[in-house]
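What follows is a structure written as structure tokens; I'll ask about it next.
As you look at this complex, bear in mind that one protein chain is not there, while each of the others sits in place.
Up next is chain A:
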Amino acid sequence: MQEYSSQAAYDRGEAVCVIGAGAAGLIAVKNLRENGFEVDCYERDTVLGGLWNPQNQHSPLYPNTHLVTSRSQTEIPDYPMPDHWPDYPSAAQMLEYLNGYAKHFGLSEHIWYGSEISGIDPVEGSRFEVVVKPAAGNSARRLRYAAVIIATGHHWTPNLPSYPGQDLYRGTILHSSQLKDGSRLRGKHVLVIGGGNSGTDIACEAAVNAAGCVHSVRRGYWHLPKYLDGEPADYALARLSKRPKLFRKYLTKRLLKGSRNLSTRMGMDKPDHDHTDEEPVRNGRYLEHVGDGSIDRRGEVAKFEGNEVIFADGTEFRPDIVVLATGYKPGIKCCPPELLGVEGESSQPKLLARMFSPRTETLAVAGLVEPGVGALPIVHWQTHAISHWLQVRKEDPERAAAFKHQVVSESAQYEVNSTGISPRHQLAVDVEEYLASLGRIIDTLEQEPAK
């Protein structure tokens, strides 16, 4: 590429801009290139792989992170992981896999590292001007693209609750993404707040390393082991989808019964939602640690009093370290909110089919869903659809019209309706419904229009 001046935007013609080189960005680049697009991908960090790369400055990986979704349900559909890998690969293997993918499809040469996108402005002809935040001493660069795909992830801004009296607490308080090194827990009295996958995994880490572990959880979740009936749990459950609806319900219930009963025995609240409504907690060891007393479960934290933590039920604990595994705040800072359908009070994007801007045809977001299953395949089909859409839009107005109609009607079907109280669950989709919907969208795009 050439040098850019600060005033004039450099016009990249028909090229597409992808923001972020995490899993979603990489898959987008590959699928766009496969459909004949020139692509520039901008990554603010100096490495690829997004949150799976511990060298990424803000990576949320914590000690011993392993996949919670099994290999066959997590791998990218057209680039499987090595079949001698374990059922649940480690974070390091996930990174190796993404590096392999990038190398295999020659993606790196399209990625510009150290390039944070600070803004995207719509300009005439449904095109976009993209602003690359200047590195120290340089002026901002502006480039024009025919389309933009945002793949910036949603695990970067920690959600941090605050409690009365917290300021006077003298111990360590940190977010799960800052833990990094498990040895920080060794010999300490640890309080873990938050009952998602991060909190549960970290509580298990503390159960074996720390002097004591209290786990504060404010409501009931579905706890799934990593295996059900001799098979990886997500696979065992997904398999049932072939069955007629009622029979499937029966079989699912039967499959989940054991872990449900065990959760009840461990004194956990009954989940207020169905197991597909929110991402379940997948950890086979947790309930056993609760059962052998190495994890002491409590309810919500009420306040800090000096170095004591007081729980809502009046009990107390004096932790040396408090890990806030309270999740993340999704947010796309580089894009004007109205383009993402953010309206009124809610800060929640309202995208068509969870990926297309409701305002402009040439802006899409990849990976802004919590499907409760492997994220990568979902992103693959999303970006497959997006790439086809951009192509059809250019070449075949008739099919484009049919497609728009389809997407709008599909979108009505998975309006946000989670019963969860946490804002994060607004990204949740029922994966069966969502995949069926993606399938119909792709069919519309690939069908020859009736002449």
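A few remarks follow.
We adopt the following convention: a residue touches a chain if its C-beta (ideal position, glycine included) is under 8 Å from a C-beta of that chain, and two chains touch if they have at least 3 such contacts; residues count from 1.
Quick note on the criterion: contacts and distances are computed from a predicted model.
Selecting from "Acyl carrier protein", "Branched-chain amino acid transport system permease protein", "Alpha/beta fold hydrolase" or "ABC transporter ATP-binding protein", the unshown chain of this assembly corresponds to "Alpha/beta fold hydrolase" (UniProt protein name). Touching the missing chain, out of A:Ser241, A:Asn261 or A:Ser346, is residue A:Ser241. Touching the chain that is not shown, out of A:Glu38, A:Asp78 or A:Asp396: A:Asp78 (per the contact rule at the top). Against the chain not shown here, chain A presents residues 34, 72-73, 77-80, 82-84, 100, 103-106, 235, 238-239, 241-242, 377, 381, 384, 435, 438-439, 442.
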